[in-house]
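Before any comments, here is the structure.
Left out: one protein chain. Kept in place: all the others.
Residue numbering begins at 1 within each chain, and the chains themselves are lettered A and B in the order written.
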Amino acid sequence: MYDVIVIGGGIVGCAILDKLSTYQLDCLLLEKEEDVSCGCSKANSGIVHAGYDALPNTLKARFNVRGNTMYYPLAEQLGVPINKCGSLVLANESGLEQLRKLYTRGINNGVTDMQILDRNQLYNFEHNIADNIMYGLYAKSAGVVSPYEMTIALAERAVLNGSLIITDSEVVGIKNINGSYVINTQNGEYRARVLINASGYGADTINRLANQARIDYVFSRGDYYVLDSTERPIFNHICFPLPNEKGKGVLVAPTADGNVIAGPTSMRVENGTDTAVKKDGLDYIKQSVNTMLKNVNLRKVIRVFAGVRAVAGDDFIINRNNNFVTVAGICSPGLTSAPAIAEYVVEELVAQTGLELRKKDVLIDRKKPIITRDMSNQQWQELIRVNPAYGRMVCRCERITEGEILDAINSPLSPSSLDALKRRVRVGMGRCQGGFCTARVMEIIAREKGIHFDDITKKGKGSEVVVSAIKEAIIND
Amino acid sequence: MNITCINCPMGCQMVVDKIDGVVTVKGNTCPRGRTYGIQEYTLPKRMVTSLVRVNDGRVLSVKTSDSIPKDKIIHCLNSLKDVIVAPPIHIGDCIVANICNLGVDLVATKNIL
Partner (left out) sequence: MINYDVVVIGGGPAGMGAAISAKENGANVLIIERDDKLGGILNQCIHNGFGLHYFHVELTGPEYADRFIQRVQELQIDVMTQTFVINITADRMLTAVSATEGIVEISAKAIVLAMGCRERTAGAIQLGGDRPAGVWTAGLAQKLCNIDGYLVGKNVVVLGSGDIGLIMARRMTYEGANVIMVCEVMPYSSGLKRNIVQCLNDYNIPLYFKTTIAEIVGKDRVEGVVIAQVDDRMQIISSTRKYVECDCVLLSVGLIPENDLVNGLGIKMSPVTTGAEVDDYRHTSVEGIFSCGNVLHVHDLVDNVSAEAFIAGASATKYAKGELPHGQSYRVIPQNGVRYALPQRIIAGEGKVKVYYRVDNIYKAPRVVVKCNGEELYSRRYMIMAPGEMESVELDKEKIVGDVVIELEVQQ
């Protein structure tokens, strides 16, 4: 019997598990995919929002602003790259009024360090703003983070502090027996005193299984461009257009890992898994980017992708019904809000269930990953002397050595697929997209895990990357 | 018989036939096309390159020592399904002698030491 089971290993589920792990509780997280951060948490803009967007007195406003202040020290503690680069909402001549409204809303939400800039001031911030941009709202506290690195780091720290994460475990049945929950997955039955539904677009399914209130989701797909790091020097801030009825619009931002991201579009889709990129979406991004910035060369694209946001009404849905906690509809600014949501869910809602929250005496920190690319040659030299694997270059675009790959494989939440490895060490995330290193990475995985190439998947069961050894497909005459 | 010439990017679409025992080529724009057309009509041949398995899990690249009739290629390749070789192997080593009785050998194109 676990004290708490969290369903869903996205940013919210992992932040909650991390928070729970600071208390003397037995906790388990169930994730249906092969890794954490496989849903919306891996496919979003990676923005730590300042908090002027959400309407005052909403959960979004409250958790966004609180989450923003928590983010930078949290990322630092976890060893996750984060860049407090600030954001700009860019407007043409007629947009000043709307910027003022955003500014006022920000003040009401408790956002500090904002400023409305005219064109001349803007030019000092960004040399490449488009010619028709006249005003901007600057928010100093906004930043960028890798959403999946953050999710993984939270999950790892939770595991280091005694929590358990079981992947490849889709919940198929939930029963409440004598006040505790019995949860069935394809590969096992688990029991818990308190159940937390943090399953993203699957939250309605889980609530239904548990006889809880339905969640009325609307799904919207967002296409994205990722540009080569060569485009990174063109600008420095997250650039938003004026928000419209569909949301915050197509942004252009540096990524925490040194690329440029442009997107998302907002296209209504039928379900949370409809992440197929559409050409019309990409065309729309091109147009939108050009209305904000000049000289962004979208031909330097190295990857296109899409994520689906599951929106349930105007605000987050966070509530408790006896020992069942629902955390749903965590669309933007969900990434920013996650630590604050976790704090609230654990310290208020879980506490209300009657579970005793006693702090652990000792907490284990996540070890900051070794990144040879960020080291001085002297430090790197010393490291290679101790472990030569750090001198064996595997991914040439992102400069990832075998040592760094081995660290990821031996981490608390060992990646079981190529994509999971890529999210941990960026191997194959550069301009050649794994063209050179994939075979080498497969060799390392096969050797370390004692498996064959046929067993290696891109993203879990059913996504095996090769189909057979040679000669096996040949049918004798 | 329709044959595409490979001698240049033109890729002339040639019609090659045998009339009264004489092979005629139509559609070629140069003499090289005619020669190629006759060859392809009479006995089209290809060099074949492929892989065989090494007993330690590696693979060895191989080729036929000379070109073989085009219609024997797949048969020749399929016969490699169960060939397994042991190192050391050097470039030029004979892997299968007189493969499929075609009068050519299958030889190694890579060193496996």
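Assorted remarks:
One rule holds in what follows: a residue touches a chain if its C-beta (ideal position, glycine included) is under 8 Å from a C-beta of that chain, and two chains touch if they have at least 3 such contacts.
Computed from a predicted model, the values in this text were never measured in an experiment.
Contact with the chain that does not appear here is found for just one residue of A:V80, A:L99, A:I206 or A:I302, A:I302.
Touch with the hidden chain on the side of chain A covers residues 225-226, 230, 273, 275-279, 282, 301-305, 377, 380-381, 384-385, 388-393, 396-397, 399, 402, 431-436, 438-439, 442-443, 453-454, 457-475.
The set of chain B residues touching the chain not shown comprises 4-11, 29-30, 46-51, 53, 57-59, 61, 63, 70, 73, 77, 91, 109-111.
Convention: only the chains that are shown with their structure count from here on.
Distance from the chain A centre to the chain B centre is 53 Å, each centre being the mean of its Cα atoms. Interface of chain B with chain A (complex): residues 51-53, 59, 75, 77-78, 80-82. By the touch rule above, chain A contacts chain B in their complex via residues 469-471, 474-477.
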